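Every protein chain except one is present and positioned as in the full complex.
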Amino acid sequence: MQSLSTETSFALLEKLRAERPLVHNITNFVAMTVSANVLLALGASPAMAHAVEEQQDFAAIASSLVVNIGTLSAPWIEAMKTAAGHYAAAGKPWVLDPVGVGATGLRNTTAADLLSMRPTVLRGNAGEVMALAGMAGGVKGVDSTAGSSAAIDAAAGLAEKFGIVVAVTGETDYVTDGVHTVEIEGGHELMPLSTALGCALSGVVGAFVAVAPPFEATVAALATYAAAGKIAGDLLAGPGHLPAELCDALYALDANRLAANASVTVMGA
Amino acid sequence: MQSLSTETSFALLEKLRAERPLVHNITNFVAMTVSANVLLALGASPAMAHAVEEQQDFAAIASSLVVNIGTLSAPWIEAMKTAAGHYAAAGKPWVLDPVGVGATGLRNTTAADLLSMRPTVLRGNAGEVMALAGMAGGVKGVDSTAGSSAAIDAAAGLAEKFGIVVAVTGETDYVTDGVHTVEIEGGHELMPLSTALGCALSGVVGAFVAVAPPFEATVAALATYAAAGKIAGDLLAGPGHLPAELCDALYALDANRLAANASVTVMGA
Partner (left out) sequence: MQSLSTETSFALLEKLRAERPLVHNITNFVAMTVSANVLLALGASPAMAHAVEEQQDFAAIASSLVVNIGTLSAPWIEAMKTAAGHYAAAGKPWVLDPVGVGATGLRNTTAADLLSMRPTVLRGNAGEVMALAGMAGGVKGVDSTAGSSAAIDAAAGLAEKFGIVVAVTGETDYVTDGVHTVEIEGGHELMPLSTALGCALSGVVGAFVAVAPPFEATVAALATYAAAGKIAGDLLAGPGHLPAELCDALYALDANRLAANASVTVMGA
């Protein structure tokens, strides 16, 4: 744990680029295109498939799965659960992004059901993580109104209870397995003004867990994204070109740029 | 009515930015990402949710609803009607964008059914508004082939019949409540060459009606968008970067830029 750093994150990024894992996404309609572009720029190979009939086939060929509940409906929920079951049975990692949990009963039930299937990594904002932990979170639509540090305890509780890695992202990001917690700094204030960049980050986590153990993979994913987000945002005066610049920053990210634009700190060590 | 101007429009934009309303969209697949980005750049908080099971929950937490029929199917039509009913029951505004009405029987039936539920604002191009009014419009797919001024009478008739505000947008935009009509100039000839910018404008109307009375809100939405569109288009030689530049122009829009790039004229006054 002590060895986690931007250097170890970059080593995993290089591993990811060499292996080019196939990352299967069942994600929301708003996030699909930007998630695919982010994964391609990162060095992964994205696939999007939501038909319940092809979940078993994808679990056989893909390296990991990302489930995002942003735009739900009954057939998609069935596909999400089916897919999670097949990936778990195959011993392959999967990531849960519980978009907007706390906002509606359907999201609450779906997110709780999926969480009970023990995703490899749960990634959400503070409001979503607190809602899942049953605390009084502040979910306003799909954005969180609470700072990410407010959800550290909730995240650690969920991590311990389900035996998973939990990432809370926001202005500062946290990764916890219930025992250890790592803080990642970076990113840019324009990022919340460009839609689905959090969803795309879950895709990035999905790519890293395909090539490394969950905790280290999640830290590396968040550090990579934080650095690319800062590089991209620093070039811009508004949010319009942020997805394109984020992709370019991911595509061109090297060890020096990663270390200069993000930090990884093991907490309470 | 006489007091409507780019100044009053900007005052409402400032109100919108301060209140950051949650705008719930049931929109088409092509428009989702750009609509969300436009709403974020404007200062609103977008949510996309189409499951019939969560329409009541969203009507309780969101400030307004935007219904866009661009990519229909039976479950979505059911969700649109259910949502419209819940927002109406809650006394919250909702906007109807009847994309491509006139092109197919399914669109005609769906748009007519939704119109009979009396949206707060109806926004369409000339062909769509004329098709809804039962006149001989020219709908070619989802683009209108008639100039927007040709639909003023049709718009006024619909406004009067249903007791709603109707906006006809095109090279010049018109807003009418059946008695008063306001003309908005601005925009850019590249805008029709970038997909779903009309759909995203309906989202912008949805954000403004969340913070102001329907007529003034619709005028402010169209003036804001017309100015941002002109600012963005004037920077470009082609349509590729228009969505990004439009977002940046919305994000940076101030009173002077709004007044310099759009005009608001009360007609027949």
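To keep things simple, chains are lettered A and B as they appear, and every chain counts its residues starting from 1.
Basically, a contact is a pair of C-beta atoms (placed from the backbone, for glycine too) under 8 Å apart; a residue touches a chain by one contact, two chains touch by 3 or more.
All figures in this text were calculated on a predicted structure; none of them were measured in a lab.
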| item | value |
| --- | --- |
| Listed residues A:11, A:47, A:88 or A:260, member touching the removed chain | A:47 |
| Residue of A:37, A:104, A:125 or A:261 touching the missing chain in the full complex | A:37 |
| Touching the absent chain when the full complex is considered, from B:11, B:88 or B:103 | B:103 |
| Missing-chain contacts mapped onto subunit B | 28-30, 33-34, 70-74, 100, 103-107, 140-143, 192-196, 237-241, 244 |
| Residues of subunit A (touch criterion as defined above) contacting the omitted chain | 22, 24, 29, 32-33, 36-37, 40-41, 45-51, 53-54, 57-58, 61-62, 75, 241, 243-249, 251-252 |
